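Every protein chain except one is present and positioned as in the full complex.
Order of writing sets the chain letters: A and B. Residues in each chain are counted from 1.
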Amino acid sequence: MRTINSDRIFIILIYVFLIVMSFMMLYPFWNSVVISFNTGTDTALGGITFWPREFTLENYKVVFQDKRMMSGFLISVLRTVIGTAISITCTAIFAYGMSKKHLIGRKYFMIMCIITMYFSGGLIPAYLINRELGLMDSFWVMVIPNIISVWNMIIFRTFFLELPEGLEESAKIDGCGNWRTFFSIVVPISGPVIATLSLFAAVWHWNDWFTASIYITSEHLMPIQTLLQQILSSNIMSEQMMQTNAAAQGHMASMQNVTTKSLTMSTMLVATIPILLIYPFLQKYFTKGVMIGSMKE
Amino acid sequence: MEINKKSMFLILALMLSMSVLFSACSKGDEASNQNKVVDQGDAGNFILGETPLNFSFYGNYDWYTMNPWGQDPATKWIQENKKVTVEAIQSGGTALQKFNTMIASGKLPDVIWGDRGTDVEKLRMAGKLVPLDAYLDKYPNLKKWAGDKTLNMLRSEDGKLYQFPNWYTKRPMGNGGYAINNKIYKDLGSPKLETFDDLYSYLTLVKEKYPKVVPFEVGLSGQGIDFLYAGMSEDRTVGHLMNRAIPDGNVLKSLFSDPVYRESMVFANKLFKEKLITQDAITQTRDQVKEKINKGMVAIYGDFTTTVMGTEANSILKAKDPEDGYTMIWPFHKEGVDPKKVWVNEFDSLGWNVSVITTAAKNPEGIFAYLDWLTGEEGERIIFWGPEGTYWKGTSESGAPLYTETYANDVEERTKLMAIWDTFQWAGNTTFIDESKSVNEMNLPEDKRDWATVSQTNVAWKTSFDATEFGNINPLPDSDEGIIMQQIADIADQVRAKALFAKDEQEVIALLDKAEQDAQNAGYEKLLKFQTQKWQENIKKINE
């Protein structure tokens, strides 16, 4: 009886903690939503918390009227879907190979991978190489250089190493090669890790604005995050511009008054919400027993 | 363990050497395209509007995004009538990296628009810029409006002109100053506000009567604090603080040991300690400042953008209560200082930044012709107020566009358009724009006049110091002096903030003593010598 009581207190504590925590995390987001539905001039007076004071759809109208936003949105979706699919497939295969203890050169390959996590030649050599490869101003520059993620490989490998050995043994007895074992046995039971790393890769692709701002010049290939970044940096820069002269100060201030906080928020939300929707969709892969269930089949 | 380390370094070394080999191969063919002959621009006359002109344009700032060309009335007009099309190369929020990759790959845009100094000098030394001298006499506007003195100051060490200035001026300009909250001022009996003593007693009074109001709002990064230095003595300007060099006779001296600077920091500390200055002075964001002034929650507001931020705040407050709003006042000064010699703004005839034409441009003369047209009367009218017919119709004798009814009535749309046009304003002609604005303002009845223009003509421009002689006195950042300057800048930023938070006057002095010592150890003297030399050269150029 005592155990049940302590469990009950434990559970109550957990629920209270989670509710308080999620309020703290939801509020800033909710506040951004509210501000995006409030008129810009009124927002500048502050004090907007849970509900818009002067409701408007104007901020969203401005965003959706901008042609760059719509094509940016499409490019972002394309690169996220294609980039994630290719990257996760290739990285998972790579990791599976690396998880095999009898792979010749395994240790050296691993060291070779880890070095790349810490040593990088910087932007300029990478830029020159991408140019030699003909990737300038191409959609593929956002996909190809990022196919293999060493970090994801390490995570995949860790999970593969934890798989029960019996599984693969039986596959081998059935005469499966490494590739068939991987696709028909390992992949189906690796739901949680594939879902997690796909999510990470998709989020990375969606949020990466830097690649495009360096390599892409055509407006129709710009992902939406690069456009959002332009707006955000125009806001933050003026605050760091104290050192410039009076003429610059005056001009930047007047250029800025148009992009209000409300407009920034609506742009941010349009650029963020699509990626947020992926997680709830993937959550079913995190349910317990997925793996065991498939094992019994 | 042992084997691991060894093999790791082996692999690393191998990879390094291989990649060097690889890159050596790919570098070879590049060098040949780089040695393009510098175009001196004697290709014959170019007539804008007859020959189509296309060029690429890169604005070298993180915050700068050029709007799409031809999508708004002004650039559409230019495209149709002048046959000019500009292709934007955006910084995408990473100007520095973008700029470097463009240089490293040898693919420069036709025009680069950015700050004077380091980047321009580097490009010039590498022979990547087209000198403009050959075009100066062919196209009249730049020479006419900027004048020879300004152009001489813009010349590089080799005596040639590479930079096309933006917002250059022959007359004072600026946006900074103190603005008082009308309602609070009236409520408190409209006391005299001239000297620092007046300021202090007024702020104390505000604090007492309006505990919720910020007595003195100093804006972003505490800019208003620097005004205290400007008022402590005659002919002290905020520019001294930015250069961290105080002129004394014909040498530049240390900021930290300067008695006037010390006095201003002691005063700032006193105001801050007694909570008369906003306590978030250094950390606050633009949104926070805006919120306070737009709500009328400050008694005195002062920073470098007072006329810009104040306009919005003033109209919001006036809309609620015509008695409310802000008024810009003459800067405060220490007792005994001549108020006519207090400078809270400064301008230089060179303006804000420049455009340079690179050797990648196919038609440098055409580009110059366009910029020259842009900086002339017609160009400025189109890019600032749009094509004739909507916001203006006809011109005054001096060429100023005359505003239409739509200009006054269609504020929202106009503000949006003018902000878009601002991103195409690469050759701003301050003298022309400012004179045109005041021509129109003077036609309006007093209560309809633009708050910013009134504040500027009455106060801000009259308290703006001509700092042309101090232009370009700072070293390149990767030179020896530049490295020192970076350290001095760090020391100065820190001591300014620390002095504000110090508990008493003695601590302020002690902090400044320490800063002086640190600065000297970092090589301050060497830097000051360098700056002095540049300054003296400037004076010679101006007096030529």
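Here is the rule we use: contacts are C-beta pairs under 8 Å (C-beta built on N, C-alpha and C of every residue); 3 or more make two chains touch, one makes a residue touch a chain.
What we mean here is this: contacts and distances are computed from a predicted model.
The chain not displayed here is annotated in its UniProt record as "Aldouronate transport system permease protein", chosen from "Aldouronate transport system permease protein", "Alpha-ketoacid dehydrogenase subunit beta", "Glycine cleavage T protein (Aminomethyl transferase)" or "histidine kinase".
Residue-wise, the contact with the chain that is not shown comes from B:Pro477, picked out of B:Pro259, B:Pro322, B:Gly389 or B:Pro477. Within the complete assembly, B:Gln494 is the residue of B:Ser398, B:Gln494, B:Gln520 or B:Gln533 that touches the hidden chain. Within the complete assembly, A:Thr196 is the residue of A:Ser76, A:Thr196 or A:Thr260 that touches the hidden chain.
On the side of chain A, touch with the chain left out of the figure occurs at residues 3, 6-7, 10-11, 14-15, 17-18, 21-22, 24-26, 28-29, 31-32, 46, 90-91, 93-94, 96-98, 100, 102-104, 107, 109-122, 124-126, 128-129, 133, 145, 147-148, 150-151, 153-155, 158-159, 161-162, 165, 177-179, 182, 191-193, 195-196, 199-200, 203, 207, 232, 235-236, 268, 272, 275-276, 279-280, 283, 285-292. The missing chain lies against chain B, touching residues 1, 4-5, 8, 15-16, 18-20, 22-24, 27, 96, 100, 103-104, 118, 122, 125-126, 128, 214, 278-280, 282-285, 287-288, 292, 477-478, 482-483, 486-487, 490, 493-494, 496-498, 501, 518, 521-522.
By definition in this document, only the chains that are shown with their structure count from here on.
Those residues of chain A that touch chain B in the shared complex are 41, 44-47, 68, 107-108, 111-112, 115, 119, 121, 123-125, 127-129, 131-132, 209-210, 212-214, 217, 219, 226, 229-239, 242-255, 257-258, 261.
Taken together, the chain B residues at the contact with chain A in this complex read 4, 7-8, 11-12, 15, 19, 23, 26, 61-65, 68, 89-94, 97-98, 100-101, 104-105, 115, 167, 169, 173-176, 220-221, 223, 242, 285-288, 290-291, 294-295, 304-305, 307-309, 312, 316, 345-348, 351-353, 415-416, 418-419, 422-423, 425, 428, 430, 464.
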